[in-house]
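Here the complex is missing a single protein chain, while all its other protein chains stay put.
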């Protein structure tokens, strides 16, 4: 009697690696067959959400972000992950990550890998330009360095930042940046804050530096595009998710693998906030599945320490899924293989998603707002900001539009009475 | 067996009445030709008989059996279409065998019948060709072949030769006549060709606007048209009609004289006229003449009639060959 | 003005030689008809004259001017196509005016000319219709109208009447003849219709396989065909050819007698035959007869010839009307 | 040309298609209509309630609504213009006596077989990307600043991509139409002294009128629902610059999971599409016989 599990995953490198390594799982569980549905992130989210919300029951295991987990858990769309095997050791999970996936202390999804954001830069270019970037830089430092490194005629762009519209694309970065500028999405009355000076500063600085030191086409660049640019050696500084570290230092893929330096996500002079970016990709089990037991087996396997070791054995420690387990960061071999490990851990540990801004907020979430409406709002606002990067709209205008449309949506959703 | 009777058959298309009511009896074995001007309802009548159209009212009997509501295939008739309507994707053999196959006839029997039809129509060498590889005349023969194999009680032809060129038409005309002589099956034949009608028919039905004007043998119609319409319609070139004084002198509203019935003379005759066009065919000469009273007529002279345009000639209508019509156009 | 001269004109399509070399002179004002079996190159020859095809070698002169390399429009000729080739989306008026518009003629002048052409061809009431709303004959007239307005030095017609029905064909034939009489413009006319050729032409050119067999007036061709091909081609129904002993007796390889040249008798005559088919047209009777020596012939008797199928008749070829041909088919 | 029997048979034979299509239309449409009056967000189950025209008001007052309407018109119009004019030009070119006509046709036809997603991905990444895209590389090779197509001329870029996909279709239809032009008509025009341009405007173009209507109709039907290309390349941005009506409905339905709002948007789109359809149908209706 075979059970077939349908697993929806995002087409990220780590997930694809997992797909390749499932031989280990199926030999251990000969009665379980795995069926993979690998999709691009946006399509995946849309498919999985539709299915889970209509109780379609198409998937037995879904890959979801820490954005969805609490929301869905509250809707009872996810099965709680209790009764995991002994050796799973849930306490080994990084507290920040674990907190984000729990509702009332019950874990609703298991983190596969997690990330915060940090600065990656080209040591050689910095040296050439005569600038240095400290371990914990300020935005001013970053901007100066970026300008200095830029040499457009040689296709070297001082800074690569996300520009592509989307709540998980440019808005992830901009929310984090805004957090570090002291801005927030909403005040305690759920009133949007785009009319505040902090947002204004964030956006103007962002647009200005992108115009001066950014690559062409920045408004359509997301994580992947920037990764490609950085790997090709075309970016001086790239501020993005910590997982990128392992890609840019992979000599097989990156032309600049041995020239990458790391630093924490910048803060603004005078504001003690490094952005609070925390993202994890997690495996959850829809409540509509009929194969909960098998699904749990799989989730436990895929997020276990054993899996990490399996990856390490197959592809080296550097490739291990980062950001989820304390034990990984305690491992000296990992430390050795992954120069960015310490900084990644520090970044994640430094995140407080319950209080992302220095202002008081009614919401949780770091580079996002943990309400169902955020996807749409974030994307719509992201569109406005992308238009500023494209030079089509002035920042002031974009902020006004953002304020208006956010107010509109929040009113409709009933937050603003 | 194939006697066809139409009893007060009417046909309307939506609002327009195409056949206002026709009674007609076609005897078994007869060759009946429908003629009439374009749009007069010849095809419609034929299609009503075939069952391709429903009659609006009235009855159609075949051999005394009422077939009014029956499907075309069950009436035991075969039809040959103007466009041949061959199945382009089937070989000649399969084309001819198609009705037999549809009737569920055993293969062997089918082949025998096809062979016989091919024999009759000299189609033997072409049996494996597609219609596209045949000449017009051959295609026409295949269409007829498809009709014969069914051994129908009557054949229906809708202008079957009008797509052929002149020479071929003559040949096919003779072939169909011979076929009729051999098979002795009833044939209903629509044409607008004078010569076909005259040479093939046992009985000609002249239609005008859906009504039967006259029914009779070709020579009956030629010699004794019941009205001016039939008189003008039968015979080629058309009958010349003279009205006014000329007619009045003979006590008629209009008199008609056929082109071949003029006696032409350079010296004397009843009427005088000037030649406007002379058409020399070698075998005949057609003279287009404007009479003194302004009427235009055409006269035919066999062989050659040496004449120059503008010359004056005398003409006399051959006695006994002058048709008289009253105000209503009826023959008197 | 419109004298056309072809000097050793050759035309090959790829490998196949369609016109092996033609010399021909067409006088100004002449009505010349090309006849010949299908595929003999009539259309090709006409299109060479029009400039729609390039000659492979040779020269074409119009009024003495060498136009061999010139574009069709610059040759001053007008052509009427078999399919009419009207512009379907233009009104009759615009169709007719089109060549004038192309020539950049002022609007007023265009209108005058169109009006005149419409007048000549009785197209007045239809000027604002589209070709699709016209009958066949009217379309044909528009095509001619489009040709006349240009006042070309010659008209070229490629089977202009073959898409019309018999009755209309007769009318249009007369109309074109009259047009020629009025305009006195050179006309070159392709047809495969016997009657058209005989009645319209000043000069007939008989073509076979791209070669000119004979050039002459219709009656010249009828009476003095240079060979058996021309003899068989001119005249309808075709000439009867008799070979064997019958011909040998007259010192020829083959003799030919036209259907209209038989003297038919019930009592005596040179040859005896059995009637197989008798076609009574009223005006004539065509007798299909099988002679004792096995030959089939057709004889025409004017008026009515009462006869039953199977009856034996005696036939005599009218003296002076018997054509003799040698082994090569040449007339002797 | 029919007997009663035939006619009733005919009805019977059309019935399955009509019934199927009717169901296919009415069931979702009915559900959509129903939802459009509901406050219904997939992400917030249990909060459904009747809101009357609220969803419509909300959708129509969307800041992107009018822009998206305008974008839709520009996009469809632009693509139609490019494919019709380009299609005619290419059809005429291919129709000339040239060497390797068959191969040329094969090459021209190819984009028609490409999935919209693939073509969008390929264009976006491998051509229009200003850094790694071929267009950017080419312009740099000429010493020019690479153009960032998708952010500087987003709508135009979409038009280019979609036109590329539909050009073969238009070309093929025009080519068959062109080849059906009566050669005697062309010759007649030639005899009448019409030059190349006069023949084109007076003969070819009117002759192709029917083909042009057909192309416009079919393309419009498909273009009104263009979606994958936008999703993959620009996500409707920057701003609202490439948000079409369809895309706007998409953001409601699959980003916000606001089924009520999306349904209202869907109904509005259906109404607008049917207005377009009405005019198109009248146009094509004439050419149908």
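The chains carry the letters A, B, C and D, assigned in the order they are written, with residues numbered from 1 in each.
The rule we apply is simple: a contact is a pair of C-beta atoms (placed from the backbone, for glycine too) under 8 Å apart; a residue touches a chain by one contact, two chains touch by 3 or more.
Definition applied: contacts and distances are computed from a predicted model.
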Its UniProt record identifies the chain omitted here, from "[NiFe] hydrogenase maturation protein HypC", "Polysulfide reductase NrfD", "Heme exporter protein C" or "Carbohydrate ABC transporter permease", as "Carbohydrate ABC transporter permease"
Full-complex touch with the removed chain, picking from C:27, C:54 or C:128, is C:54
Full-complex touch with the removed chain, picking from B:22, B:60 or B:79, is B:79
Residue positions on subunit B contacting the omitted chain are 50, 52, 71-74, 77-79, 81-83, 85-90, 98-99, 102-103, 146, 150
Missing-chain contacts on subunit D, rising order, are 1-2, 6-7, 9-11, 13-14, 16-18, 20-21, 24-25, 27-29, 31-32, 35, 42, 90, 93-94, 96-101, 103-119, 121-123, 125-127, 132, 134, 137, 140-141, 164, 167-168, 172-173, 175-177, 180, 183, 186-187, 210-211, 213-215, 217-218, 221, 224-225, 227-228, 232, 245-246, 249-250, 253-254, 259, 262-263, 265-267, 269-270, 273-274, 276-277, 281, 284-285, 287-289
Absent-chain interface residues of subunit A come out as 6, 8, 11-13, 16, 19-20, 35-40, 43, 47, 50-51, 54-59, 155, 222-225, 227-228, 231-232, 247, 253, 255
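The rule we apply is simple: only the chains that are shown with their structure count from here on.
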Per the C-alpha means, the centres of subunit A and subunit B lie apart by a whole-Å value of 90
Distance between the CA centroids of subunit B and subunit C (whole Å) is 26
Per the touch rule above, subunit D residues touching subunit C in the complex are 182, 184-185, 187-195, 198, 202-203, 206-207, 209
Touching subunit A in the complex, subunit D uses residues 41-45, 58, 61, 63, 124, 129-132, 136, 145-146, 148, 150-152, 154, 231, 233-241, 243, 251-252, 254-258
Contacts from subunit C onto subunit D in the complex sit at residues 50, 52, 71-74, 77-79, 81-83, 85-90, 98-99, 102-103, 146, 150
